[in-house]
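Heads up, one of the protein chains got dropped from this complex, but the rest are sitting where they should.
In order of appearance the chains are A, B and C, and numbering begins at 1 in each one.
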Amino acid sequence: MANSGNKRIPVAVLGATGSVGQRFIELLTDHPWFEVAEVVASDRNVGKPYREAAAWRLSADMPESVASLPMLDYSADLQSPLVFSALPGEVAEEIEQRMAREGRALFTNTSFHRMDDDVPLLIAEVNPDHAKVIEVQRKNRGWSGFIAANSNCSAMHLVLALKPLQDAFGIDAVSVVTLQAVSGAGYPGVPSLDMIDNVIPFISTEEEKMVIESKKMLGRLDGATFVPANMVMTAHCNRVPVRDGHTECASVRLGSNPEIEEVIAVFENFRARPQELKLPSAPERPIVVRRENNRPQPVLDRDTERGMASVVGRVRPCELLGLKFVVLGHNTIRGAAGASILNAELFHAEGLLPV
Amino acid sequence: MANSGNKRIPVAVLGATGSVGQRFIELLTDHPWFEVAEVVASDRNVGKPYREAAAWRLSADMPESVASLPMLDYSADLQSPLVFSALPGEVAEEIEQRMAREGRALFTNTSFHRMDDDVPLLIAEVNPDHAKVIEVQRKNRGWSGFIAANSNCSAMHLVLALKPLQDAFGIDAVSVVTLQAVSGAGYPGVPSLDMIDNVIPFISTEEEKMVIESKKMLGRLDGATFVPANMVMTAHCNRVPVRDGHTECASVRLGSNPEIEEVIAVFENFRARPQELKLPSAPERPIVVRRENNRPQPVLDRDTERGMASVVGRVRPCELLGLKFVVLGHNTIRGAAGASILNAELFHAEGLLPV
Amino acid sequence: MANSGNKRIPVAVLGATGSVGQRFIELLTDHPWFEVAEVVASDRNVGKPYREAAAWRLSADMPESVASLPMLDYSADLQSPLVFSALPGEVAEEIEQRMAREGRALFTNTSFHRMDDDVPLLIAEVNPDHAKVIEVQRKNRGWSGFIAANSNCSAMHLVLALKPLQDAFGIDAVSVVTLQAVSGAGYPGVPSLDMIDNVIPFISTEEEKMVIESKKMLGRLDGATFVPANMVMTAHCNRVPVRDGHTECASVRLGSNPEIEEVIAVFENFRARPQELKLPSAPERPIVVRRENNRPQPVLDRDTERGMASVVGRVRPCELLGLKFVVLGHNTIRGAAGASILNAELFHAEGLLPV
Partner (left out) sequence: MANSGNKRIPVAVLGATGSVGQRFIELLTDHPWFEVAEVVASDRNVGKPYREAAAWRLSADMPESVASLPMLDYSADLQSPLVFSALPGEVAEEIEQRMAREGRALFTNTSFHRMDDDVPLLIAEVNPDHAKVIEVQRKNRGWSGFIAANSNCSAMHLVLALKPLQDAFGIDAVSVVTLQAVSGAGYPGVPSLDMIDNVIPFISTEEEKMVIESKKMLGRLDGATFVPANMVMTAHCNRVPVRDGHTECASVRLGSNPEIEEVIAVFENFRARPQELKLPSAPERPIVVRRENNRPQPVLDRDTERGMASVVGRVRPCELLGLKFVVLGHNTIRGAAGASILNAELFHAEGLLPV
């Protein structure tokens, strides 16, 4: 492991004042390996302390250690070798590539590079072996650093739940309908006039992302080429008046016909590389199964395993595809910043960080 | 038509103080054919005027014509030949059967008799021909009156949307996930602690009802026997923080592969018996299609055609089943009281009422 | 009355695509005296039909008569002699003054000119005599048209409720705490992350506006000078997760000590100039009193008298000031567009319009 002594690796957070940026900062407070050293956002607030630049919205008070850091803008010459990106899509491409070119390890929550042929789209428990495509990436692009992405927040929890099923039974088809929280749209995000007493049955490009990202993550890396999972998949995405926590109703056609209790056992017994390595942000149980017939629910279950687990419930037969269940997870912790940090921990533990 | 002159048929409403009971009363105000003459509920308030017995919750004021009617209890000797039932399930069986035995036309919104072999489960636009099973019912049971049921509120809008597809293309499979409004659970119904910032991914027996009721309504009456529609169907039902209006995400495998515009045309051109007969509660367009990509939405679309239409949107290809779309409708108007009244209007126009 | 035959006066709506602008258009549909002839907004959408420029959010469909009108921008040479303004504050000053200079009657919902010494701040039932200050205004400014304003949405309902008390008993002091709906902040307005499971105990400049506007409206016009009402007033304004309808808890020290029933009678018997003139938008009862102890409530009472009434409830003694009660009203109908239209109707009926 590259970390020696108690010296923590300095990290920069890009898009530090936004919703996901704030979550990065919250989750990195008191992190054993990483330390927020630089906060970066658009130039409006450059030079101001983070305390003044960010309207902190995660709890009463922002972490003291970050509050006094001066805001940097995107042109700043960063010192941190490790960078987390919560950039808005429109500026992500150029900035993220520059970071990698400059030799930094960039872990991005932005969608821009997710589907690039030489960028790993990673869930640490699902496809840690995809990480090695960064060698191809470096060769292709002549970079000393690299870009590693995590997926869309709703794909994240679905794929985490599908992975042990794929391993145990194979997966032929998936139909998913989501009920997504408003924090997924950032801040200001969804107007309250669109959410009080309402549902919006549409989230721009979300259904497409869920399908292609899920197939990439459940697929395999064949040398320098990603082969997407060979399964049929359809998604319908809705926005509902919930602060945090995406609820997803999934029907799945497996490669075989296990008993329901067997499926539940497969969910509950799922452990993977982050659990073996005891990564600091790894949930003890990546998938938690609730047996009550009215669970999981956002207010009760989104913080399971500090928001890093996917909570599965209502596992039962599906008349159409054989198996159906609900999966719920925290969309800005496991679904965004927490997933990115877990990926960085995996790289660090595997000796893949350039530090 | 049996109605002569301007004399309206007196009707009784059972369960008149509850959510659906109030909706019956609201919709029957100024009805051209029917007039609320008797309001019936459990004996707690017997003799009091409706004004005092009911905590009216549909708008500022209850209809004046009903406010002073005295509450009757279930043992009362009713005068009305036409009865609408919004009874709670536990008391429905005996009382509803008594009404039919006494020669009344009973239109029920309760689930108790829906799946009986000789009870029509009717959507006036979908299966008006099923009405004639009441002859079998009368013979079987020796009744001079009859019981006619309408379906579960979420099955209602789905089936209304499926009907023209079935007629035009045939239907092999349906997968539906609902986001249902709290008014569907009556009053007091769902506690606010279960709904603020939350979703409940379960509604007791709702998924089973959606499947069997849909198949009965889309099936055919073969002499004295109902033959359910030959299709595979799966449902997942959720409760969301919305007052009125169920949103349903449906994927459908048709018998053929029409273009999307052809499907939309079939939805938009759908007209049926209630429209031909110009029944007073019939929507001009039973199905209204929205072209915007973020519609239908409960707050904007639930009152379309006075709450009597199903509003369809996001009609698009489904990777799994071929076609997917959203259907939304008012759950206590078209999904309950309004549907029951429309059924009674159909019977009246067809000369099937015992008056 | 100036209106002759069935020719309606063409009106322009400034800021026609916003929340209040849409409400103007909705309320002017089928208006007997006025007809929306011109829709004006910032130049982004100039030339497009209103149908494409406005994301209509008041109900399923926008009025057909307006949907095809082409969008004009603020520099357009308008034809309408009567103009309703729902302009955003930052652009209101120059444009509104230009309209008046050009000879138009400009009724504005914007705060910019409300407190000007020669601009009437009008509630048609409360201070119709203030209208005549437009003569001073014209002289002062050399305009052939004029500007007439209506108040802030929360001041509107409070002052409407205070007026009959002032007339009957005099008012020495008022303490009010508001629970305001999100539509008051326009669209997109309040982010849903700030409203789900939350209250915001602050609305910028709202408390100051409530106090000074209330005093101006309840004061008197002494020749060319407004003398504010001589009363002490304090306000605290909160935003709550409600779509439409401001709830306000008021305590009042009257000039005398009437019985509660006497106060209620004064509320209920209140009629004023709009009721005498039978203005088209005038509520039959400007103040509706509810006797139930848990009313008024936004979902039940905001649409009373088509949203044009203030609904008062919980009239009871106040230990501190003598009298307390709740007043609720629709903030974008009576509290904004509807009030403006009623003012224009008043001017029209009194022969004060330049048409």
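Here, contacts are C-beta pairs under 8 Å (C-beta built on N, C-alpha and C of every residue); 3 or more make two chains touch, one makes a residue touch a chain.
Remember, predicted model here, so these are calculated numbers, not experimental data.
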Problem set entry | Contacts of the hidden chain among displayed chains | A, B, C
Exercise. Among C:45, C:251 or C:332, which residue is in touch with the absent chain?
Worked result: C:251
Exercise. Which listed residue (C:55, C:227, C:260 or C:320) would be found touching the missing chain in the intact complex?
Worked result: C:320
For this session: Among C:42, C:238 or C:275, choose the residue that contacts the chain missing from this document, as touch is defined above.
Result: C:238
Seminar exercise, completed: Of C:91, C:200 or C:264, the residue touching the omitted chain is C:200
Exercise. For the chain left off this view, which of B:31, B:57 or B:316 is in contact with it?
Worked result: B:57
Problem set entry | Touching residues on subunit A - with respect to the absent chain | 57, 59-60, 196-197, 243, 288, 299-301, 303-304, 311
For this session: Extract the touching residues of subunit B with respect to the undisplayed chain.
Result: 19, 57, 182-183, 187-197, 241-243
Problem set entry | Chain not shown, touching residues in subunit C | 173-175, 177, 179, 194, 196-202, 211, 232-234, 236, 238, 240-243, 247, 249, 251, 293-299, 313-314, 318-321, 324, 326, 328
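We adopt the following convention: only the chains that are shown with their structure count from here on.
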Exercise. With chains as vertices joined when they touch, what's the shape: line, ring, star, complete or other?
Worked result: complete
Problem set entry | Chain copies touching (subunit A, subunit C) - same or different residues, decided at half shared | same
Problem set entry | Two chains joined by the most C-beta pairs in contact, as defined above | A-B
Problem set entry | Length of the line joining the C-alpha centres of subunit A and subunit B, rounded to whole Å | 43
Seminar exercise, completed: Averaging C-alpha coordinates per chain, one finds the centres of subunit B and subunit C separated by a number of Å equal to 40
Problem set entry | Approximate Å spacing (C-alpha centroids) for the pair subunit A, subunit C | 48
Problem set entry | Residue list for subunit C, restricted to those that touch at least two other chains | 57, 196-197, 243
